[in-house]
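Missing here: one protein chain of the complex. Every other protein chain is in place.
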Amino acid sequence: MSGSTPASPTVNATTGPAREPKPVSLGMEAWRRFRRHRLALAGAIILGLMALGVVLGPWIWPVPINEIDFTARLQGPSLSHPFGTDDLGQDLLARMIYGGRISLAVGVVAMLIAVIVGVVIGAVSGISRGSIDAALMWVADLFLSLPQLPLLLLVIYLFRDSLKKYIGAEAGIFILIVVVIGIFRWMPVARLVRAQFLSLREKEFVEAARALGASTTRQVVRHILPNALGPVIVAATIDVAAAIIFESTLSFLGLGFPPDIPSWGRLLYDAKDHLDVAMHWALFPGGAIFLTVLSITYLGDGLRDALDPRRVM
Amino acid sequence: MGQYLLRQFLIIIPKVIGISIVLFTVLALAPGDPFEELATNPAVPPEVRANLRAQFGLDDPVAVRYVRWSTAMAKGDWGFSFASRINVDELIMQRLPTTLAVIGSSLVIALVIALVVGIYAATRPYSIFDQIASTFALVGFALPTFFTGIVFILIFSIWLDWLPFVYRADITATGWRWWWEQLRQMIMPVMVLALFQGASWTRYVRSAVLDVIRLDYVTTARSKGLAERTVILKHVVRNALIPVVTIIALQMPTVFGGAIVTEQIFRVPGIGSLLISAILANDTPVIMAVTFVLSILVILCNLFADITYVWLDPRIAYR
Partner (left out) sequence: MTQPLLSIEGLKTHFKTDDGMIHAVDGVDLAIQRGETLGVVGESGCGKTVTAMTVMKLVAMPPGKIVAGRILWQGRDLVPLGPDEMRSIRAKEIAIIFQEPMTSLNPVYSVGEQIAEVIRLHEGLGQRAALEKTIEMLKLVHISNPERRVHDYPHQFSGGMRQRVMIAMALSCRPKLLIADEPTTALDVTIQGEILALLHELVADSGMALLMISHDLGVMARMVARLLVMYGGTVVESGPTAAVFARRAHPYTRGLYAARPRLGTPTVDGRKPRLVTIPGRVPELIDLPSGCPFADRCAWVVDACRAAPPPPVPVEPGHAARCIRLDAVEASA
């Protein structure tokens, strides 16, 4: 071996069984670890199927969501109505597909807002030290102490009517919900990103980049943000689940989307007074929400294990 | 230690002010007149209307309105509820104890569940118990409270007819019978909340205990000849509780949100259902006041968590 004098003058440098580590990219490594997490894989598959079903649904099952048919009220699952019907005879499968699209849309958009706001604020906070950082974190703390549901209700109450006037009921509520949910979920993301910045700012490779003349933006984008990616992705999956739950809760309380929009929460709201005669009406949407959130949670767990390089499997 | 607590207490004041500013800003930004209702509602006497307009100073600059509103809130003058026709503070005081009772008992039960199940599961990782417990934790966390509430009603009220699902504040009974009836009607809302919170807390407790159990000082404790039970209960749990308390404190806003939903489902006359009915009735003063009260409650819970924190971890006070 170069650079060393053997302990004995006559030795031939026979090295031990040298195992060279195979070069493996971070992405491959993460995927390998993720694959070992069976439940996370199952969650991902289920979510994929649900997303597919919800997007392609109206083509596979082209039944209108609001076709009223009093002869088929409150029927349990059957061939013509695989999920049964509600008290107006409307087909529940079609309504659930529509509701699924809403949940998906709300979840993804709210998550994007939360992540974007969180990353920006976290980055700004992490780069600038001192008072800006302290002020932003104090604001984050403040938001964390706000009771989310009451505030959400308050905002919806105050802005609902005017939004309805300007952009229509459905779009208005959608925007209201995703913005408010997004506003309530940026704090954890901001903290994660800021923590990354604080720990990496002084690290050697950032110093090296700086020495090579990289501007601050370049340092940030190319070197620091990718390291924060892992925890942020995990937080983002949790955000999707939280947004879906929020939206369903709102609809369940009667304060979400307008009554004719069959979001899953709304379906439960309608169903809760008919539990004794038509429990399928409540069980399907409830089960769907449960399955979605469960899959997302398992997925998030798997991602966390896969993306955190410090964890030993 | 006293100094630390004083500091925490002082931090609360700007937070309360901050929250009131946020609330008021939201109100001020809202288009339209939140008091439209007032103009058309014959039940509201004109002096009250005028008073409210003055209190909220709807025609004054924002800063002035804020000062006036916040001083009124601070003085305890929270306005008049036109839906219920009594002063808002009276209304809230009537309903607050019920909410506190339901939330309080559910938190205690949740903590007990989480500690017992979480610690036991962590000391036998990957055993059958652990796998069941982890599944229970994840499932409980994924089931939204309104769904569990509905399922509970389905099972316990409709099928088994064991428990009433409409809460009555006016049970005509005395002594033991009164307590028994109270218990019967509180048990479902409390358990719905407790199971939901307990499930997610179980995960945190288990993870925290697993993290602590492999630390060096636990090996030291074992090497002293202490019984495994003492090692876990005395040396591990106290350290594991530290991050758990932090997380629980952060979840307080969610707990109160969950209480709102549960109160709706089971028609419990607390401030959660008050909020909903106030929204449906456009009763703005009540809405503002309830939201404010809930925010204060969250802050108080955080303060309580801080105190627990210092008690658990002697390193904190020295920083």
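Order as written gives the chain letters A and B; numbering starts at 1 within each chain.
Please note the rule applied: a contact is a pair of C-beta atoms (placed from the backbone, for glycine too) under 8 Å apart; a residue touches a chain by one contact, two chains touch by 3 or more.
As the structure is a prediction and not an experimental result, all values here were calculated from the model.
Colleague: Among B:68, B:184 or B:222, which one touches the chain that has been omitted from the display?
Modeller: Touching the chain that is not displayed is residue B:222.
Colleague: Considering the whole complex, which of B:76, B:175 or B:314 touches the chain not shown?
Modeller: Answer from the full complex: B:314 touches the omitted chain.
Colleague: If the hidden chain were put back, which residues of subunit B would touch it?
Modeller: 215-217, 219-228, 235, 238-239, 312-315, 318
The rule we apply is simple: only the chains that are shown with their structure count from here on.
Colleague: Of all residues in subunit B, which touch subunit A in the complex?
Modeller: For subunit B paired with subunit A, touching residues are 15, 18-19, 22-23, 26-27, 29-32, 34, 138-139, 141-144, 146-147, 150-151, 153-154, 158, 250, 252-254, 256-257, 260-261, 264-265, 275-276, 279-280, 282, 287-288, 290-291, 294-295, 297-299, 302.
Colleague: Okay, in this complex, where on subunit A does subunit B touch?
Modeller: Subunit A reaches subunit B through residues 141-142, 144-151, 153-155, 157-159, 161-162, 241, 245, 248-249, 252-255, 265, 268, 271-272, 275-276, 279, 282, 286, 289-290, 293-294, 297-298.
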